[in-house]
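For this view, one protein chain was removed and the others were kept in their places.
First chain written, first letter: the chains are A and B, and each begins at residue 1.
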Amino acid sequence: MIRKAVGLALASALSVQVSAATEIEWWHAMGGSLGEKVNEIAEGFNNSQDAYVVKPVFKGNYTETMTAAVAAFRAHQQPHVVQVFEVGTASMMAAKGAVYPTWKLMADAGVEFDPSDYLSSVTGYYTSNDGKMLSMPFNSSTPVLYYNKDALAKVGAEPPKTWEEIGQVGKKLIDAGYKCGFTTGWQSWVQLENFSARHDLPFATQNNGFGGTDTELVINSPAHVKHIAQLAEWQKSGIFSYGGRRSDSAPKFYSGECAMYMNSSASYSGVKGAVSDFEFGVSQLPYWKSMIDTPKNTIIGGATLWTLNGHDAEDYKGVAQFFSYLSSPEVQADWHQFTGYLPITYAAAELTRKQGFYEQNPGTDVAITQMTSGTPTANSKGLRLGNFVQIRDIINEELENVWSGKATAQDALDRAVERGNTLLRKFERSNG
Amino acid sequence: MAPQLLVTLVFFIWPAGQAVWQSFLVEDAFGLSTEFVWFENYAQIFTDSRYYHTLWTTIIFSAGVTLMSMGVSLLLAVMADQVVRGAQVYKTLLIWPYAVAPAVAGVLWLFMFHPTVGVLAYMLDTIGIEWNHFLDGDQALLLVIIAAAWKQISYNFLFFLAGLQAIPQSLHEAAAIDGAGPGRRFFTITFPLLSPTTFFLLVVNVVYAFFDTFGIIHAVTKGGPGDSTRTLVYNVFDDGFVGLDLGGSAAQSVVLMVLVGLMTVVQFRFVERKVQY
């Protein structure tokens, strides 16, 4: 009893001490084991100093988190930091009065900060036209190809590098009695956005929207149509099998139904946990040999941390310190190794290599190699389109019409462009 | 009266008023730049053929859910009313799914019909039906209808059974003595006497299908594939909550409100009059 009372008193004393420090709210969208890791990071920061306390709050999935933050901002209840997925970037950038740009935050707080420490293909997505970092990269991934080693060995095929080889391997698999050659997650991201970047094709005019909001989709170019038409043909013969908009297709790969699977590099731990009956390997996202000799880098997905205006200057010093802690090689290397997300700094990648992580976990470095080979071009720097969440949904809808045979690739992509442009005009108008 | 009116005013009329105001605006997500555009958002809705398609989907969906859930539960209720022993046990066994959250119900059915891992999809496959609701819009619509109807069966069953048990046994006996068989008795006595219950359930089910199935659709199909399972309410949510197009979404809300108003009037003016009390 007494011990309990003492314990309570202690606890309350502690909590008083805690509330003396400035509290920084961080809304994020990381559920499950990722969420635990987020809490661990916040705890690490809180223990490293005692002026600030970062309080991570899980606000649902990406969409829910962003909407919650927007609603909170409109009601003047916004958090200090919010995690926003890459497709929300344009909306955040356009909200100039709401966002406290990271470069300015770091400068104002006098915290040491060198943008060149960060992977350029990651930060490129989130910098303004004059090269200033607007948000803090946190979790970034890029699509890669997972393959079933056993199945490929059985039909005597090498892991394919190009789409031409994918077709050949897929045919061999079907002939050998497999139900499906390959499947994909996040079709817009993998089969159109990254397809464009990899083949150095524009996804939209105005440098994919980096040049201004008066941008238009150009995904109905002959190259795009050819790719989607080929996938549609493969869908018919079973070489490709569509399995849902997000990562819904994953079980097709886990169960051995499809021998190849294109999805985020951050799915690595998920794949590793779920696959039991066969060995799997990871390789780079394929490209069309007929379209490009050396493929460009892929672009990222994932999310960054945005700072929102409207709090005390003192609070923002804490945010800056937290960002600096977050980018330290140790924290980043740990996050990278645990989650499969890319390390956001070169130092963290180097540290991971030194620790021997890549040797023990073959395939985990594919994403970094693929991201950092060559300098990003205007077409492979990223995308900055308003209303992109809905545009992706439109693309999903139209592609589904192609897979089910209701529309041809040309018609569907034409319609996607037309519908997408309407949304882009709407965004241009309200965000000028 | 006063408390309900107050709560209604504060938490409905006030937000609804804001929604109406919002529906005349074109605004960015954070509310930093605002432009008053009169009826442009509305014009956009009504010139969009997709919106009519959504309306059509909603009607099919609602009809499907209402018919399926009311049909199944009426059948079960009639049977449960019929049995001599065990009615109580059946009742207990049938009502608990009522407590399942819509989103969870959606997840459960998705889990069972999952084209790759689902038990039911597997069974369908063995009898030659290829199930892939990620690709086939009709199948997707059927799946959300089943999931939505499933959740509503318990509720309807309870109301039907209660209604049935309220019908005096003597009426049945009198009809039976007159030589009416079970089927005839059902249509000449039971069904007409059930009409207040049926009317009430009709209202509840249509409202349920229209407005409360959002969680299921959200969990199972997210409106896809294509836009084959996109209902009006899901569209409002998707445009507003996901797309952050507050003006367009608000305009759709207003249209919905008007629709609800019309539906209510129709139901009261025309249906209630025909129902026996």
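What we mean here is this: contacts are C-beta pairs under 8 Å (C-beta built on N, C-alpha and C of every residue); 3 or more make two chains touch, one makes a residue touch a chain.
Basically, contacts and distances are computed from a predicted model.
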The complex's invisible chain, by UniProt name, from "sn-glycerol-3-phosphate transport system permease protein UgpE", "Sulfur relay protein TusC/DsrF", "ATP synthase subunit b" or "Cytochrome c oxidase subunit 1": "sn-glycerol-3-phosphate transport system permease protein UgpE"
Given B:102, B:137 or B:248, the one touching the chain that is not displayed: B:102
Footprint left on subunit A by the chain that the document does not show: 25, 27, 29-36, 38-39, 57-62, 64, 68, 71-72, 74-77, 79, 141, 247, 250-251, 254-256, 264, 266-267, 269-270, 273-277, 339-341
Interface residues of subunit B (partner: the chain not displayed): 1-5, 7-8, 10-16, 18-19, 22, 72, 75-76, 79-80, 82-84, 86, 90-105, 107-109, 111-112, 114, 116-119, 122, 150, 153-154, 158-159, 161-163, 165-166, 173, 176-177, 181-182, 196-197, 200, 203-204, 207, 211-212, 214-215, 233, 236-237, 240-241, 246, 249-250, 253, 256-257, 260-261, 264, 277
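As a convention for this text, only the chains that are shown with their structure count from here on.
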Intercentroid distance (Cα basis), subunit B paired with subunit A, Å: 36
Residues on subunit A engaged by subunit B in the complex (per definition of touch): 63-64, 66-67, 70, 73-74, 91, 94-98, 242-245, 248, 251-252, 255, 257, 387, 389-390, 393, 396-398, 400-401, 403-404, 406, 426, 429-432
Subunit A partner contacts - residues on subunit B that touch it in the complex: 26-33, 35, 114-117, 134-137, 222-227, 238-239, 241-245
